[in-house]
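Take a look at this one; I'll ask things after.
In this view, the complex is presented without one of its protein chains, the others remaining in place.
In this document, chain identifiers A, B and C correspond to the written order of the chains, with residue numbering beginning at 1 in each.
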Amino acid sequence: MTNQPIPGKRKTKWPVAVLGATGAVGQNFIRLLADHPWFDLVEVAASERSAGRKYGEATRWLEGPPPPSSIQNRRVIACDPGVVSAPIVFSALDAVVAGEVEMAFAKAGKFVLSNAKNFRMEPDVPLVIPEVNGDHLALIECQRKRRGWDGAIVTNANCSATVAAVALAPLHKRYGIKQLFLTTMQAVSGAGYPGVPSLDILGNVIPYIADEEPKLEREMLKLLGTFADGEVTSAGFKVSAHTNRVPVEHGHTICMTIGFEDAPSPDQAIETMRSWEGLPSTAGLPTRPKHPLVVTDAPDRPQAKRDVNAGNGMTVTVGRVRRDAVLDLRMVALGHNTVRGAAGGSVLNAELLATTGDFDSA
Amino acid sequence: MTNQPIPGKRKTKWPVAVLGATGAVGQNFIRLLADHPWFDLVEVAASERSAGRKYGEATRWLEGPPPPSSIQNRRVIACDPGVVSAPIVFSALDAVVAGEVEMAFAKAGKFVLSNAKNFRMEPDVPLVIPEVNGDHLALIECQRKRRGWDGAIVTNANCSATVAAVALAPLHKRYGIKQLFLTTMQAVSGAGYPGVPSLDILGNVIPYIADEEPKLEREMLKLLGTFADGEVTSAGFKVSAHTNRVPVEHGHTICMTIGFEDAPSPDQAIETMRSWEGLPSTAGLPTRPKHPLVVTDAPDRPQAKRDVNAGNGMTVTVGRVRRDAVLDLRMVALGHNTVRGAAGGSVLNAELLATTGDFDSA
Amino acid sequence: MTNQPIPGKRKTKWPVAVLGATGAVGQNFIRLLADHPWFDLVEVAASERSAGRKYGEATRWLEGPPPPSSIQNRRVIACDPGVVSAPIVFSALDAVVAGEVEMAFAKAGKFVLSNAKNFRMEPDVPLVIPEVNGDHLALIECQRKRRGWDGAIVTNANCSATVAAVALAPLHKRYGIKQLFLTTMQAVSGAGYPGVPSLDILGNVIPYIADEEPKLEREMLKLLGTFADGEVTSAGFKVSAHTNRVPVEHGHTICMTIGFEDAPSPDQAIETMRSWEGLPSTAGLPTRPKHPLVVTDAPDRPQAKRDVNAGNGMTVTVGRVRRDAVLDLRMVALGHNTVRGAAGGSVLNAELLATTGDFDSA
Partner (left out) sequence: MTNQPIPGKRKTKWPVAVLGATGAVGQNFIRLLADHPWFDLVEVAASERSAGRKYGEATRWLEGPPPPSSIQNRRVIACDPGVVSAPIVFSALDAVVAGEVEMAFAKAGKFVLSNAKNFRMEPDVPLVIPEVNGDHLALIECQRKRRGWDGAIVTNANCSATVAAVALAPLHKRYGIKQLFLTTMQAVSGAGYPGVPSLDILGNVIPYIADEEPKLEREMLKLLGTFADGEVTSAGFKVSAHTNRVPVEHGHTICMTIGFEDAPSPDQAIETMRSWEGLPSTAGLPTRPKHPLVVTDAPDRPQAKRDVNAGNGMTVTVGRVRRDAVLDLRMVALGHNTVRGAAGGSVLNAELLATTGDFDSA
């Protein structure tokens, strides 16, 4: 996280809150916001079970050094827009409650940066990876007009869709994807906590993740779609996915086979990915890595255990770019599912919004 | 293993030997032959390092109950056709030496049932899964004629190719495969012993297995090809593979996406696989499972840990048969890589040869 | 499981039921009883949530081939002595409900063979490993007298206590244990299903299992205690345990350091363990392995993955028996926690009771 000065003429950080702060994704939001140069984490909200308790006591901290005592000692408050004062909220809520709660916050005039799936496919809700389709944030205006609220809901994508879209964005833009086959090997942290029972996954592969294939397929197309005249047009190519759970802690590995309108050679594809810098307006955002996309030459990489933390978990690593015998190209992509593919994605969305002036009223 | 009477008018079992008996695949041959109703394991052969020692002392037994003391106490002999008396030999030799050694045995008039890759793609060498293409054994005649030897080399296929071919054989026969995408998640036992270092694979996926993708692609086509007029014509469809290593002990899981000449619905495909019984002449072979191919209805199966031992490791389990958005069908197959996909494959080949009269002179 | 004739003059098997049949331990009872030569599984009972549904539908079958369709199709009934007709019930109930429910069954005149911890340390309740202390079953008479019921509760011990007690029984009897240090490395299946979250245990050791150390310490002493005059006198030596969870599926490994009254040499200890045959009256019980205790000479065994299924999961394997620099002996023991250490233990208890005539009225 680079230490950029706060955008605009602001002197103080924006106050922010996390909804669903005690769960696995919530903890990642806490970690990323605990020492953020632009945002000041002023409130942690969670379910009624936790409300009223100190954050440190209400939370079974899963990974890495626990948050500073200033956060540990903060009282958990309810996920209620009447109780949360911060104008910007990050939502790590479970899909079961996210729909209703996020809408209430947006109606109450708050910016909701959500990891939940509920609104991702709504036509007027931006589904955004800043370097890939940051311009889709323009949907906020349509959203407000259509829904008649002052707040907004902005979503990050499904973890696998995010990894795939970062890897494919430069290729799709230049060569036009026609057909795409994806097979994922997904880490257990993608299922939250307690998540996948160890009896199910130790020494095993589970070739099924509920509802993951349709999410991956449809979100990919929205992410790689184009914004014009107040709406996003889906990328329109054909995509087919197999999703699998593997005994890996963090990092989704995705095998891809791709057919293009105008097929590049492997070398051209590599050069295109390496020279891609993402949407220029995202350069220098605090949690944006210098290289959102890295291509490795090592014959046996990317590997979850060895490459997942590239760019502090925000870089997608691609390898094994080679010709395909049926379509045009084969390659493998890897990214951090709980950082780039979840909390980190929404934090980066917020950072982009901070530079566009959208938060100025917040 | 069913206890069928010895075929033909034979009163005694055929004497057999294992070459490369101390390694991981060799141990599987030993296990499968230790108590075989038709074959009598009379000799164990290995490299010079082991020759002369007792088998039990020369071998680091990897799995399951160790072999009976009659085998433990047998002296390991050299892999030399002048030393091995058995007319039928199972080869678990490493590819580095298998080429030369197996040829020497064939020249010396012996039947070589090989797990090595060296001769698999030779036009006059049968590459056989009995239930799938047992009729390819007719190549033996061409082989003998062309090479001028009395012996023969018969090979089992690469482990992943075997699992895929069993699953696809009935579908290809009936609906004609046009395009095939495979992504494997392969167990560490496929790499032998010591094989994959634990530092590489614990909590990791390695998206690369040296030389595996071309082997899988080309062997599939030979396995599903047709024998006529003294030669095997390749199946001719297009196939593309990603192969990955995962932290699983036994069992290769394969995600498949398939395009057909004449596409079946998922229900038709399931029905076709369920009603498939394999080449009739293989029914009742001792190591043939009743069902070489099983289709599960469970939404999250097949799973390596839970399904790998179906049919004593000789059954391939298929699941998640569903429509594909780009081609026609998607499904997942799983099989035991060191049983069906290695030693068990060659033992079954030998059993089929025993019933055809090929061994009568042996 | 050997196929012994039904004891006594009985012509038909005893009808039995399983309480808590849908959970992980319950499934093990089902597996062991599905084809039992003496017991006929006539009823499966579980919580209200499952009652009324078919067993196959109410159960997420965790391991091995699912039970025969006769059991799959059986309706789950309530854990109520008024509903369960079988006179002999195996309890896989959770400790939260086991106390009340098991007492109700005993009061109703039924034999309860329990895996729950609730009654294990009651002075009038037998805590039994047949080969070790089958004579403690005589407590049943005291129990009935004291509690005024016609039924009975008989318990198997904690999984780790069971493995340790089988290994130590012959040594304690002959040389008198004075001090015992145990450090366990326990499999995840010991925590049931869903049990240990994979995020907690993949690539990790958790040096804590709630309430396990006191259970292990106190149950050991009761198991190795002596029955006389209607009561069991605790073994009385000092015992101290560390219990750890490791990423292993089945099999608890226990490192032991032992001080004796009359210390044997390692060779004497090995000889004593090897010549031990367990309580003579248990010889030939269907689920008793020929050797309840095996000592291996391999320098790096016992190993969970390789030795856990010895004797169909009923044999405890000991290795690395060596002199200790502080006390007298060090050694390592391993046993199957969900077979010998849970369901298999209670089934063996029932088999012993079947031969003593205790079930004759049942």
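Please note the rule applied: contacts are C-beta pairs under 8 Å (C-beta built on N, C-alpha and C of every residue); 3 or more make two chains touch, one makes a residue touch a chain.
Bear in mind the structure is a predicted one, so any value in this text is a computation, not a measurement.
One chain is not depicted; across the entire complex it touches A, B, C. Interface note for the absent chain: among C:106, C:332 or C:350, the touching residue is C:332.
Shown as candidates are B:6, B:121, B:202 or B:263; the residue that touches the absent chain is B:202. Checked against the hidden chain, the listed residues C:170, C:289 or C:319 yield one contact partner: C:319. Only one of A:63, A:80 or A:122 touches the absent chain when the whole complex is considered: A:63.
Residue-level contact of chain C with the missing chain is found at 179-181, 183, 185, 202-208, 217, 238-240, 242, 244, 246-249, 253, 255, 257, 299-306, 319-320, 324-327, 330, 332.
Contact between chain B and the absent chain runs through residues 24, 62, 188-189, 193-203, 247-249.
Residues of chain A in contact with the chain left out of this view: 63-64, 202-203, 249, 305-306.
Definition applied: only the chains that are shown with their structure count from here on.
One inter-chain figure worth recording: chain B and chain C are separated by 41 Å, centre to centre, where each centre is the mean of the chain's CA atoms.
Looking at chain A, one finds that residues 202-203, 247-249 touch two or more other chains.
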